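Below you'll find the structure, written out as structure tokens, and then a few comments.
Left out: one protein chain. Kept in place: all the others.
Here is chain A:
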């Protein structure tokens, strides 16, 4: 087990180093922040630009800049934003909770819908209800999330005027972004729930439970669902990464004050510290969740460890 743990942690560490290296390098190719900052300033000489670069620290060799940035991660010091000089960690500290809350709300919507639907599909396997749910989930999978967001705004904010069209302000503002993300997640999750329920339903303990004369709902919810919980939680965990990626676009449509919006503004302004910090934080979240899922799985299932 110790070997397995060390191997997985080393792999994760490698990924983090590689990701930060790629990001730091790529971010610096996006353009000269000194030019962006001095835009519209009238007569700017080459010396002025050099002074700005000096002040921002972007004239140092790449490896020096990268080392500074990488070591900073351990002390949560991501430098200061090129615009306004706010410490990047403060910007992240404000935006991360907004993104995470939205992610969890979407997960909640999706799990609340996909578990009953998936069970229904598994129980009525091959019947019309199963096929209907399958078609619905394919349609859900085909929705462009930003368009779904726009259509929800059209219906609930413009036509019915029930919900605020953008921003994060109280419970009502969570509904549309969470439903947008939730519907698209649900489309995949229904199938996952259905498949793992079908597998579980073939186990002998389900036959035993039925033979004992337990009611169908006890068999389904107490015996089958509980036993699918482990693989399902794994899938949901692994989905988290994809979810964070998708949220960026939805954040943009709803003007949500999260990491996606922060990253967008940072690209426009060539604000390297902010952009590389956002991508690093998101990647670390994804790697961290995957690592936890892997380790949990290895603890439960010894076959994974020796793979």
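FYI, a contact is a pair of C-beta atoms (placed from the backbone, for glycine too) under 8 Å apart; a residue touches a chain by one contact, two chains touch by 3 or more; residues count from 1.
Here is the rule we use: contacts and distances are computed from a predicted model.
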Absent chain [UniProt protein name; select from "Sarcosine oxidase subunit delta", "Glutamyl-tRNA(Gln) amidotransferase subunit A", "Peptide ABC transporter permease" or "Fe-S cluster assembly protein SufD"]: "Peptide ABC transporter permease"
Of A:91, A:248 or A:295, the residue in touch with the unshown chain: A:248
Touching the absent chain when the full complex is considered, from A:30, A:94 or A:234: A:30
Interface residues of chain A (partner: the chain not displayed): 11, 14-16, 18-19, 22-23, 26-27, 29-31, 125-127, 131, 138-139, 141-147, 150-151, 153-154, 158, 195, 198-199, 241, 244-246, 248-249, 252, 260, 263-264, 267, 270, 275, 278-279, 282-283, 286-287, 290
